[in-house]
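Left out: one protein chain. Kept in place: all the others.
We just call them A, B and C in the order they show up, numbering each chain from 1.
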Amino acid sequence: MIYFNCDYTEGAHPSILEKLAETNMEQTIGYGMDEHCKHAAELIKKACGREDVDVHFLVGGTQTNVTVIDAALRAHQGVICAGSGHINVHETGAVEASGHKCITIPSEDGKVYEPQVREILANHFANGGDEHMAQPKMLYISNPTEWGTIYQKEELIALYELCQEYGAYLFLDGARLGYGLMCKENDLTLEDIAQYTDVFYIGGTKVGALFGEAVVISNPALKPDFRYAIKQHGGMLAKGRLLGVQFETLFTDNLYFEIAKHAMDMAERISDKLAEYGVEFTVASPTNQIFVSLPKTAITELSQKYKFEPMGTKDETHDIIRICTSWATKEENVTALLADIERVLS
Amino acid sequence: MIYFNCDYTEGAHPSILEKLAETNMEQTIGYGMDEHCKHAAELIKKACGREDVDVHFLVGGTQTNVTVIDAALRAHQGVICAGSGHINVHETGAVEASGHKCITIPSEDGKVYEPQVREILANHFANGGDEHMAQPKMLYISNPTEWGTIYQKEELIALYELCQEYGAYLFLDGARLGYGLMCKENDLTLEDIAQYTDVFYIGGTKVGALFGEAVVISNPALKPDFRYAIKQHGGMLAKGRLLGVQFETLFTDNLYFEIAKHAMDMAERISDKLAEYGVEFTVASPTNQIFVSLPKTAITELSQKYKFEPMGTKDETHDIIRICTSWATKEENVTALLADIERVLS
Amino acid sequence: MIYFNCDYTEGAHPSILEKLAETNMEQTIGYGMDEHCKHAAELIKKACGREDVDVHFLVGGTQTNVTVIDAALRAHQGVICAGSGHINVHETGAVEASGHKCITIPSEDGKVYEPQVREILANHFANGGDEHMAQPKMLYISNPTEWGTIYQKEELIALYELCQEYGAYLFLDGARLGYGLMCKENDLTLEDIAQYTDVFYIGGTKVGALFGEAVVISNPALKPDFRYAIKQHGGMLAKGRLLGVQFETLFTDNLYFEIAKHAMDMAERISDKLAEYGVEFTVASPTNQIFVSLPKTAITELSQKYKFEPMGTKDETHDIIRICTSWATKEENVTALLADIERVLS
Partner (left out) sequence: MIYFNCDYTEGAHPSILEKLAETNMEQTIGYGMDEHCKHAAELIKKACGREDVDVHFLVGGTQTNVTVIDAALRAHQGVICAGSGHINVHETGAVEASGHKCITIPSEDGKVYEPQVREILANHFANGGDEHMAQPKMLYISNPTEWGTIYQKEELIALYELCQEYGAYLFLDGARLGYGLMCKENDLTLEDIAQYTDVFYIGGTKVGALFGEAVVISNPALKPDFRYAIKQHGGMLAKGRLLGVQFETLFTDNLYFEIAKHAMDMAERISDKLAEYGVEFTVASPTNQIFVSLPKTAITELSQKYKFEPMGTKDETHDIIRICTSWATKEENVTALLADIERVLS
């Protein structure tokens, strides 16, 4: 069985395993205060073109989201997000468990747009703030989104300026950031993201690491006591060096971007082939997640050899699936898949 | 200025004030363990036709909602509700602050319908339960709803049976229950509500009391330790007798229902008059809240003498307002309003 | 049976009931924005000698404590208090339920002393702040304490200056503040308390009101969005006017202080009599709560007529009881008690 269902089916890029083995018996202090973490933070600051950001390393995505949100918000404040946002749908209410409401915007493509967010903020603060409602104090977006779509630079700037206008924070979830930055439609750089958000994170788990997410905080208001928040949310790894080692590997010699590029190349081959056969793309995702509706019979046949993520029913004869590539996707598996698509869809 | 904007503009029904004065210097024990609370609970059990329910008294609606929900749910469980539900919109994220997600259903009329709730439950439990999502363990409805609409008996039974099917609790918020039970379209009794919910509350604040809500718990699973929940949520009044005295007054000689009936009579007179002039009712509310769209000019003119609740803009020339009656609405004020409506709309 | 067990056995001072009856059919807006609340706030500001404080009205003590604490603290911050503090012992973990740790100091007399608090703060911030521990950001004291003891002005100033030194807030719980201010040993004024705390509250429930506590915030950092916190914690009374009316009555013509003085006079008569008989006072309380150890036989005999609060066992032959007076204590009941004490202890 060949897995195309998600982007975390393998372990880590081999360079990371090598580096972990190489440093294994070094004695370091714990909790992310070691030299590897410091070095990794320096490399990320450099990649962001900013010396003045704070960089912290956490283990996983849900943990990172809830830590950032809970660290930023007071008890009565909520976070605006797309209805399809990961924090709203797939984190078992972790944000709410930390006390904060997700204030949702209906979304077809996973993105939120400036007028939608403006409406919420403008309504809430029309008379100084309506204390009968959770106060919208943060906007959460992901890039790429759950549906693989991305924000264009002008969209990000518009959202950021809107947040500035209302004193809200803009938080960008970059669980798949590498794939977003390396896709053809992208016009954002890491520098842009550091500039036009208050806080964001660079996902490692889905882009080459065993695990790990690097939080980058630009807004000085969000910096104090962030390590307390990490610890309280169970995200302070005793052997923090494991995160340091992984991110210093990913941000050395451009590795993070190169392996992300590979995933995009693989995705493009698959998309192109599917397009040839006039398959319907249910979302126009330019990144490593491809959402297509296929005849149920075709899915059944392909599923004997490949694992896809089922995304529900399209109509009586068609279902929707997600096909994912990643840093680990093997060329030969894509080649095999293309041949089988050809065979099955012909 | 005459207030028709909401149903809590006055103090309490005079009988309540009298009873409070009469019992004022009695010495009682605290925290709701006194004889007045016991008596009030007995009266309510009788009105519900059930000896086996637990009755508790709390101070206000938000407090009651969050106490009931938090007492019933474990940390990973959420509560299904209409998007317009009071807990979702107007409680400053209190439910989320206690750790629980509101799982929302879009709603035009404030109600939720069996197929909508079924979809959420069926999807979640399709494979035994999806641990990446908050577990839907309770259904919250209000009767009347935020939009004044009510559930018919068969609708309530359908929702209750659905909840039973999935092991979820049905909680009915009766902040305005008296008005619901006394409206013409209603076919529910207090006995029905006790039978076809797991827990509900009888609102006092909006129906004749200074303040106070009576929680009625039928489901034995929800009874243990409920007083801990009340205390922890700051709802255990030191002089609990104040709640006991109020509810024993309201449930003596049918007072609760009679004063609710008065509000309905007043509402009917207003609705009938508005209907005469072909005014558009934006929601078909059969209870004490009337939602109508009127010409902006008419609203401006009426507002010199009357206070209504603004509910937004209908179109360029029309706005929407809420007109409320209550136990305290004076006949002469309604008569005056009708005359002015006539004058302004003619 | 005559109750001396606690200070909330009766309703409210008759003036309050009169004022409630008098204003009952006034139509006002809700949630504490009415004229009575405004007026009451003005009277309290005047009594505090400060125009620049914010005044808010809440229903009960636990609710007030948790609202103030949760509004002031970020998620990782805790509150220092005496081990015997009300928030630590008798609020069913409400502070923790809102996410904050009580960092306790062992205490015999209910008070905390500057060196004890300094040790906690100095240790925590020795190296900038130890993120593995909850950050002590607030000091909670009560005056009078759970044991009836009070702070002298120089003690309060010392605690306040210590808090200032470490950027912590000083919060004074004044559930029984009237009794503290009117006791003979007291050298604090309301002005002092407003000056040497960041936030405090004036208790109504135990000092003449049906219910209600008035929060006074001096520190500008604690003022923004406080009404959101009230609402979220279920403390925003729909008919907020009830709180306004009560506090405007209490703070008119010095009523609050006069009725507190009465309780002190009654307590003094009882203490003096007990002292005559060489009874052991287990805590040296100068306020309206008297803690004494008496022979078990004496307690049994007195308990046929009077209700006291049992406070545990002293030794094989003696138990400890609390005797409370209040604004409502009747002279004739005290006279009767004194005679019975004489009879039983002779």
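Assume a residue touches a chain if its C-beta (ideal position, glycine included) is under 8 Å from a C-beta of that chain, and two chains touch if they have at least 3 such contacts.
Not measured: the values here are computed from a predicted model.
Considering the entire complex, the omitted chain makes contact with A, B, C.
Checked against the full complex, the candidates C:K19, C:H36 or C:K101 give a single residue touching the omitted chain, namely C:K101. Residues 31, 70-71, 74-76, 98-99, 129, 131-132, 135, 225, 227-232, 236 are the ones on chain B that touch the missing chain.
Although one chain is not shown, part of chain C still touches it, namely residues 75-76, 78, 89-93, 95-102, 104, 131-135.
Within the complete assembly, residues 1-3, 6, 8-12, 14, 17, 20-21, 23-30, 59-64, 66-67, 91-94, 97-98, 205-206, 210-211, 228, 231-239, 241-242, 328 of chain A touch the chain that is not shown.
Rule of thumb we're sticking to: only the chains that are shown with their structure count from here on.
When every pair of chains is scored by its C-beta contact pairs, the maximum goes to B-C. Farthest from chain B in terms of Cα centroid separation is A.
The centroid of the Cα atoms in chain B and the matching centroid in chain C are 34 Å apart. The distance from the centre of chain A to the centre of chain C, with each centre set as the mean of the Cα atoms, comes to 50 Å.
Residues of chain A found to touch two or more other chains are 75-76, 98-99, 131-132, 135.
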